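Starting off with a structure, shown below.
Excluded from the complex is one protein chain; the other protein chains are retained at their positions.
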Amino acid sequence: MPAAPRSARPAALAAGLLATTLVLAGCAGSPGGGTAGSGTAAAPVSGGTLVYASGDAEPTCLDPHVGGNYPQALVAGQYLETLYTKDDDGAIVPWLASGAEVSDDGLTWTLKLRDGITFTDGSAFDAATVKANIAHLQDPDTASSTGYLAVEKIKTMDVVDDTTLEIGLSSPDAALLESFSMPWVAMESAKALKRSQAENCASPVGTGPFKVAAWTKQDSVELVRNGDYTPPVPGAGHDGPAYLEGITWKFIPEAATRYAALQAGTVDMIDNAQPDTIKAAEGSEAIGHLDAPRPGASNRIELNSSKAPFNDQRVREAFVRAVNVDDGISSLFFGTAKRSYSALSSVEPMGYSDPALFGRDLDAANRLLDEAGWDQRDAAGYRTKDGKRLTLAFPVSTNQSVPAEQSLFQQLQATAKEAGFEVKLNLLDLSSWYGVLGENQYDLVSAPYTKVGPDVLRTLFHTSNTIPAPSGYFSNHAQVKDPKLDALLESASATTDQAERKDKYTQAQQIVLEGYYILPLYDQQNHFLYRRQLQGVGATTAVASPTFHDTWLARD
Amino acid sequence: MSAAPLLRVDGLDVGFGSTAVVHDVSLRIGRGECLALVGESGSGKSVTARALLGLAGRGARVTARTLDFDGTDLSTAGQRAWRRLRGSRIGLVLQDALVSLDPLRTVGREIDDALRLHTGLPAAARAAKTTGLLEAMGLAAGDAGRRAGELSGGMRQRALIAAAMALDPDLLIADEPTTALDAEAQAQVLDLLAGLRAGGSSLLLISHDLAVVSSVADRVAIMRGGRILEQGPTEQVLTAPEHGYTRMLLRAVPAGRPRGTRLSTVHAGAPDPRSGASHDQQPCPAPAPGAPALEARNLVRTFSTPGGGILHAADNVSLRVEAGRTLGLVGASGSGKSTTARILLGLESPDSGSVELFGQPWVPLPEAARRPRRTQLGAIYQDPLSSFDPRRRVGAILADALSSAAVGQARGADDVATLLELVGLDPDLAGRHPATLSGGQRQRVAIARALAPGPRMIICDEPVSALDVSVQAQILDLLDDLQARLGLGYLFISHDLAVVRHVSDRLAVMHGGRIVESGPTEEVFADPRHDYTRALLAASPTLASG
Amino acid sequence: MDDTRLQRGPRRGPRTGPHRSRLREPRRRAGLLRARAAGPVLAALASLFLLLAAVAPGWLAPTDPLAIDPAAAFQAPSAAHWLGTDESGRDIYARIVHGARPSLLIGAAATGLGLGLALVLGLVAGLGGRLLDAGVGRIVEVLLALPGLLLALVFIALAGPGVATTIVAVGLSTAPGYARIIRSQVRSLRGSPMIEAARVLGHSPARILARHLLPNALGPVMVLATLGIGQAVVWASALSFLGLGEAPPAPEWGAMLAAGRTYLGFAWWMTFFPGLAIVATAASSTVLGRALQRRAVAA
Partner (left out) sequence: MTEQALPGLPGGPGGPGDRAEGGLPHPGGTAVVPGRPWRAAGAWLLRRVGSAVFVLWAVATLIFLAIRLIPGDPAEAILGGPGSQASAEALAAARLEYGLDEPLWVQYLSQLGRLATGDLGTSYALRVPVAQLLTEQLPGTLALAAGAWVLAWVLALGLALWSGLGGRGAAVVGSALEIAAASVPHFWLGSVLVLLFSTAWGWLPPVSNGTAAGLVMPIVTLALPLAGFLGQVMRESMLTAMTSPFALSARARGESEAGVVLRHALRHAALPGVALSGWALGSLVSGAVVVESIFARPGLGRTLLQAVTLRDVPLVTGVALVSALAYVVVMALSDLAERAIDPRIRDR
């Protein structure tokens, strides 16, 4: 696995060459053959329409401020841009902004913006726009969840001049720039934001290389080239508008159909590629593979520590020790996913990993359960205590867990039974799933969470996040309520010194891992397959969604 | 026959699988001659007729020593040759044109098909010819645009004949052409057929009814069990039948047989039903013969038709059945006989009018009040099979009927056996399903069921219409016997004048929902007063020899 | 052609003459009878297998349908695994056999529910007066206007997915069709000579209903149930397929098929065999139902 993310425009900033990114892209195992940098020396040609097929649920709103999930980020990355972004080394670098300074108390940020950038509706990008965007996110009517959390510490905003915005925080926030790099906090035309939410959802207006032309519900979003576009950062990719005339962004939820469509050439690129198809594509000359693990948290199972039986750490450890994760991952993911032992994604530089905590040890599990009082077994072979069976409710969202992951859960269910756990898997649609979480009717849950930077730990493990946000969502599913951990996370988030931050986050992660609040599985999988005619694939946003400014279609 | 016959058949055999249905049949039909092929159901007469058209059916094995039509050997003819012949040289008319004409196509198109298939005529010429044909059959030119369902029975039968006669075939095969028709329509069609023969066509007339064919046929062939028993000139066969079966058939024809004459040779029932345990106790004492059993006064019943019109099914109907006597109710289909019967049975309420049963009010009356007295009134239907619960065996059906008679009386297998013997059936039949019985046996079971509660009055609605002549004869005799022994009153409903005349003491003629004439049977026959009665009598076929 | 159908012939008004059923065609050859019987025999064998699988799955497939073996995942059909293995190395043959019970139970329960509801509606409409009949007719028409899956989906939208919802949804959506058939069955029986004969004999309405009407109306209903159960299995599996029914790892055919579809190009047997089980169930129930229907008509 590549150590660094295949990030975007800044990759060019950092390395000066797109090629670097693409070579890295090749690490995933695809022969480097067809991509722009390594294969042909052909010059990029302009024209053609990229047909992209997304396996995610079709967003109900194209403005990622509203709600704020990954499918929105994927498509919005084409027409919206962010104040900051992430470079090849995972460092946060300015994009629409040109820089920022923070006061010594960490409570006041002075944000400097680039000049001369215009939205596709003709309005100019300036400090008032940024203010309007953040205000939009904080407006309860917007019903933002992800973006809302990212900017929740912003209390005041003063437009100093067109390119300067002074931001006042309620408490220091070292993760502010990381937050600004996320598509859910992307900048939209202030003029456009004034329209009704329905209108803005249908055609949000940004500064990106493409713009929304039409949205046929249940079918596709038509994106056309922004002819006036040039990257705000000189030297990031090529100057001038995108090579592609447009992108047809289709929604094909069926994985098998999606891959069949790619094979048939009906579409040029797909996301959410299934492990078996990735493996098949590895042997194919015609199809390339882009592996872009998402930042933020790793994919993990959270153990609800707020109630029995997981309010007992021994039972949590017993579960973690009992289940066989590794065999499942290797057979179900065909080597496309690597086991994680960390709360954070492998692309997060401050991630801390401890494999020793997660080795399978059935004897230890049994011993721990005996100690915890679950020392009886019933006729079905499940452990009991005071006549109560050791049952774990595991609601699974079919929208959030890919089929291979659901299969993995079934395997965990089967192996947990050996130690005497009864795991009750319950496949639910998103709505019911949220409902179950809200009612605290779960013991195990897997909820991916994408956010740039280690501050995601605060989102996932701080006591305050056991309380639902205005949208109704709460993110601390393990329901960790540890004052020591809270203090660590708070001070880490207020610390701008990177070394100190890393130290605090490491301590925090140790508490989480050693307390067996989570069972890390692997990075959030983010695999793309594309036809080799498509060249210059590889650039991604800070949240690892692909961008197509430098992408072009080779004529056969 | 002087000239070579038009059709010569020798040694015709038809079989399906391992079953042979026609054996060694030999026929001759001369030019302009009419041969009647007479037999009861299952005699093989229809299959014979169809074999003459090469249409014996899928899977049929047809062999013949000679199958010669107008000098052409047909025994080796291919499909193409047959098709050239059918319609143009041999025509076929089936019974019941309602199903023999495509119900979805107009009559004109059906006739046109024959012309289109065998002539090169342009459409306009064919249309003209179609009109001509219809008019020749006594139909209007406009009828060409109507469908079978929109025509009356007689009209559509004539249209069917028009289609068969479109190309003046040398031979017309008519398979029961009048069976589904009322007497009047039957007479018209027979006239028409006779006219065709007079025009030079040969005719093969297939029928179960000797009386029908005797007026038209030159020669008659009697068929039974797939064989021809005897054939000869009509006069000779009717007056001097050689074969016992023919004699039996002739005897079974009720036409012209006075009331009380036996029609069958088979003994109808048990000698003395009074000895049967089931009839020791009658719910009511037998009334004196001649006392009113069932009396209807001014019954009116109307239906609104889908088109918005009003149909008078019963229009001021009054009638009286005397105990131990038979009232015949005769009329064409749609005359209101059945509606009247249903009102009398208390199955349907009249708009106005009343019925008394043995002097007690019967209709109108709440069903609950009527139910205890229902044992006094029985009913026999045309199609006994559909009136039996298909899930039950004969014994259960009769036991069920017996149980309704008197509460508290144990009635068992013995009574069932007695009932079966009463109607001349083997008690062993109690274990059979009605569907496995013959038509005659079924009707006997139906009669036994009607008798089970011990009624004094029975309404018989077309009880013999679905039966072969010989079986009909047995059933009529049985009914006669039972009346004599049990003192039953009958209301006998039929469209068949000959049958009604044979069984009735008094007669009521129904037409358009009204009783147009009534009186003692022989008086009505001798001196019909109403036009309709006269027309009905004229149309009724009788044995030519009778 | 069907001689059974000709036997229904002679039931006409008085106009009908004696020889109406003369068009009866002679028996067919024995060979053809054998060919026609082959379908029902095959169907009966398949149904027997399914029933056995539902009653004693362990006897037909001793392998645990839930036992995982990641090392043996995605194995093509072989001697060890007749129908291959799925993504967790579970034996597909065992899962199909063990899946018969939930699939058939859902199908049977849904059909039972649908028929029960239809019986009530059909009897009310068939026995009630003109107003009741028209009223029920309207209800049935409204239910018919909502196509099966739509009705099921609306129901799921309101009540949430699950096995019970599936049963109710499929039952609800099949009820109107049955109701119409039962209604017209009851109507035609009610006016039939058989019932009139019973009335003329003086039997009470309750006795006629219990002894004649219901038993005769129920025969065809049982045929319908046989016909319907296969389709109910298909419907229920469609809901599972859409992720709205029984959930894995329970061996339910629709859910197995849905899980297999992900690996369509890679492990076809995961999709193919569960689908085949559904088709076999539906087809054999149709063939059996029609054979029963033919027997009922012939009787």
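The first chain written gets the first letter, and so on, giving A, B and C; residue counts start at 1 in each chain.
The rule is simple: contacts are C-beta pairs under 8 Å (C-beta built on N, C-alpha and C of every residue); 3 or more make two chains touch, one makes a residue touch a chain.
This one's a predicted model, so the numbers in the text were calculated from it and none came from an experiment.
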Please provide the labels of all shown chains that the missing chain touches.
A, B, C
Among B:A20, B:A77 or B:L117, which residue is in touch with the absent chain?
B:L117
Out of A:P140, A:G283, A:G387 or A:P483, which is the one that touches the chain we can't see?
A:P140
Considering the complete complex, identify which of C:P57, C:G84, C:G162 or C:G230 is in touch with the unshown chain.
C:G230
Contact with the hidden chain (one of B:A313, B:L329, B:V363 or B:L385):
B:A313
By the document's definition of touch, the residue of B:A332, B:A399, B:V469 or B:L482 touching the omitted chain is B:A332
Of A:A43, A:A264, A:A379 or A:I467, which residue touches the hidden chain?
A:A264
What does the interface between chain B and the hidden chain look like in terms of residue numbers?
50, 53, 55, 58, 79, 83-88, 90-92, 94, 96, 99-105, 110, 113-114, 117-118, 147, 149-150, 152-153, 160, 163-164, 303, 305-311, 313, 332-334, 338-339, 342, 348, 512
Touching residues of chain A against the unshown chain: what are they?
53, 57-58, 60-61, 140, 143, 197-198, 201-202, 216-219, 250-254, 256-258, 260-261, 263-264, 266-267, 429-436, 438-439, 468, 470-473
Positions on chain C where the hidden chain makes contact:
1-2, 5, 13-15, 23, 25, 28, 32, 35-36, 39, 111, 114, 138-139, 141-142, 144-150, 153-160, 170, 173-174, 176-178, 180-181, 184-185, 188-189, 191, 220, 223-224, 227-228, 230-232, 234-235, 237-238, 241-242, 244, 254, 257-258, 261, 264-265, 268, 271-272, 275, 278-283, 285-287, 289-290, 293, 296-297
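Simple rule for what comes next: only the chains that are shown with their structure count from here on.
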Among all chain pairs, the one with the most C-beta contacts:
B-C
Using the average of all C-alpha atoms in each chain as its centre, how far is it in Å between chain A and chain B?
87
Centroid spacing, where centroids are CA-atom means, of chain B and chain C in whole angstrom:
43
Per the C-alpha means, the centres of chain A and chain C lie apart by a whole-Å value of 47
In the complex, the residues of chain C that touch chain B are 7, 10-23, 25-30, 192-194, 196-204, 211-212, 215-216, 219, 299
Residue set of chain B touching chain C in the complex reads 16-17, 19, 21, 41, 46-47, 57-60, 95-96, 153, 176, 179-182, 208, 333, 337-338, 345-347, 371-375, 377-379, 381-383, 386-391, 400-401, 404, 433, 435, 449, 452-453, 461-462, 465-468, 472, 493-495
Which of the residues in chain C end up touching chain A in this complex?
66-68, 70-71, 73-74, 87-89, 160-161, 243, 247-249, 259, 261-267
